[in-house]
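Here the structure comes first, spelled out in structure tokens, and everything after it is commentary.
For this depiction, one protein chain was excluded, whereas all remaining protein chains were kept in their positions.
Letters are used for the chains, namely A and B, taken in the order the chains are written, and counting of residues starts over at 1 for each.
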Amino acid sequence: MTAFLDVVLGGVFHAAVLFLVAAGLQLVFGVQKIVNLACGSFYALGAYFGISAVSWCLAHGMAPALFLPVLLVAGLVAGLIGPFIEALLLTVYHRDEAFQLLLTFALVLMFQDVLRFFWGADPQQLGDLVMTYGRVKVGALQVPTYNLLVIGASVAIAAGLGAFLQKTRFGRILRATAENREMSLAMGVNVRWVYASVFTLGTMLGTVGGALVVPTAAASLDMPVELVVEAFAVVVIGGLGSMRGALAGALVVGLLRAAAISWYSELEMLAIYLVVIGVLVVRPGGLFGRPLE
Amino acid sequence: MKIAAVLVAFVAVAALPRVLSPYHVTLVLPALAYSIALLGFNLLFGYTGLLSFGHALFVAIGGYGAAVLSSKLGLRSFEAILLLSAAAAVAVAIPIGLLAVRYVKIFFGILTLAFGMLFHSFLFKFYDLTGGDTGIRVLRPSLLGRAYEDLDKTTWLVGPFYYYCVGLLAVLAFVMWRLVHSPFGLHLVATRENRRKAEYLGVRVRFFRLIAFSISAFYGAIGGAILAVNTGQADPELAYWTHSGELVFMTVLGGFGNFFGPIVGAFSFIFLKDQLVGLTQYWRFWLGAILILIVVLFPRGLSGLVERMWARLHRSTPS
Partner (left out) sequence: MNSKRRKLLQALGGTGILAAAQPWTSAPAFAQNTPLRVGIIAPRAGIAGTIGECGLRGTQFAVDHINSTGGIAGRKVELVVEEETNPKDSIERLRKLVLQDKVDCVQGIVSSGVSLAMGPVAEDMKALVIFWDGTTQDGVKETMPDKHYAFCSTDNECEAVMSSLLAVKHWKGQFKTVAGINPDYSYGRNNFAAFQALLKKFGIEHQVVADQWPKVGTTDLNSHVAALKAAKPDLVFSSLLFADLPIFMRTAHGAGLMDGNTKFVFPAAGFQHTALKKSFTPPGMIFGHNTLYFDYAKGSDLQKKFVQWYHEKTNDYPNWEADRAFFAMAIYKAGVEAAHKAKGGWPGKEDVISAMEGVKVQSLGGPGMMRKDHIAEQTFYQGITTHDNKYDFPTLGTVDVMYSDQLQKGTGQDFWKWIETANIKM
């Protein structure tokens, strides 16, 4: 039983991480219809930035226990790169999707070297900081408190986003713009501004996610290209553009991976792609997406 | 006029080993391989309007085909290797295509990406079968029945193998030229321009897309086999999604609106990358920056640029 819970917990943790990467991807696709291959790069940027911020604060006498708020702030600040990237994307909004995809692919290449320029080739880690919050023990079950915090943060962000999109005026504008851009324009919505803010919000989801998760993992230059593929699996399973889909997709991928690892580890990634293809065959729009033409 | 230009280019490429150092000739080999793969890719992308972000899958099938056939099964004839690898690619392309051609735009891209990564993780994980990350060696094949055992690898690569590949590119480019200018090619363009209208005119859209997909897989595998012989190794990176991204990069760099665009793209990409890697350790950054420039300022790629200059030149000279 403990073993089973361990496996589930491992899966849920991975799902929490994936949700944070995929949520930004979904938001941007939902409103702007752009698939952002650089979502993994934003995540990595947040991770590196978070490490530097925490290291700087620790060197200036901060109590180790305060590292969580520092990471959050660092993630938000790193996300301020969003508007600049969006200004670049502005040039391809009316072009073929191939150009949009290529532009974000170019960003992936550039980010890898930008990260290397500032942080070097070594993968960066935060040492033992994650243990500051100790471990939670229930019987034989044992888990670092911080892992639970990451899961909690992910759930909170999911709930917050949901409420934001459903309940606020801005959320309604977003959904309207996603639904029908021309109509929103006609209604006097400043689409230009909406796009910039949505993209920045999407970027921040990624950077905050990266910053939050990095104490349990590492920031490395390979991270962006590896993560993108998993994030894609999540959004395809869940349905492109759907927030609920991102949540469901992340859970499917996270738990599936955990199950594959403990049952037959060779299937770790293979199982995920098989499910992706299966979903596309049976339910082309994904679990929460709309049926396609 | 156009035919003359093509002939001149062909002769120039064939003469390269006499002008360039052996190293730069070995660089032309991947350019030739990518040219072939991209001719097929552009049938799908430029003519049919379907963007595959997993096309490296077929390049990898070609590479692993050459590896398995030459070093595991002892087959040495390059002609047989090419045909079998390409046939394997088509055999894989048909079921994938049956699924994928139901979609267009981004969904087509993501689905092909998923299949590419599926193959990558198979290559990576099934170590006993595929050699894992190291991959499988590719032994030097015989060309038209000749083994050239007296030549060392570099001499062989820049000699017989080079001319073989140039010939192959010429033949395959000619076939593709005929294909896109046949009624079939025009139908493809029609399905890209307006699906409903094409259907109305009696074009079976999905069927035509499937055929285009299979042909592009065929070309991809041939390019992959050449690539793997050149390296002497087939490794899983061949199927990784960033390699697919590079294929798209090259095509757009050359210009997908022009028949010869992909060839221009393959050559310029290879030489650009070689120069950048030699100049700076931050070559990925500059490669990305150049890609952004192309996408933003010259969406018709290098061949589009040349076309425009050509047109301007013609207007200014009274005929």
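By definition in this document, contacts are C-beta pairs under 8 Å (C-beta built on N, C-alpha and C of every residue); 3 or more make two chains touch, one makes a residue touch a chain.
Predicted model only: the values in this text are computed from it and were never measured.
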Sole contact to the chain not displayed, among B:L227, B:V252 or B:A266:
B:L227
Check each of B:G132, B:G167 or B:G257 against the chain that is not shown and name the one that touches it.
B:G132
Interface residues of chain B toward the undisplayed chain are 19-24, 26-27, 30, 124-125, 127, 131-135, 137, 152-154, 227, 231-233, 235, 237-238, 274-275, 277-281
Suppose we count only contacts with the excluded chain; which residues of chain A make the list?
2-3, 6-7, 9-11, 13-14, 17, 112, 116, 118-123, 125, 127-128, 130-131, 135, 137, 142-144, 147, 216-218, 220-223, 226, 257-258, 261-262, 265-266, 268-269
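Basically, only the chains that are shown with their structure count from here on.
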Which bits of chain B are touching chain A when the two form their complex?
45, 51, 53, 99, 102-107, 109-111, 113-115, 117-118, 121-122, 124-126, 241-242, 245, 248-249, 252, 256, 282-285, 287-289, 291-292, 295-296, 299
Contact set on chain A toward chain B in their complex
35, 37, 88, 91-92, 95, 97-99, 101-103, 105-110, 112-114, 116-117, 225, 228-229, 232-233, 236, 240, 266-270, 273-274, 276-277, 280-281, 284, 292-293
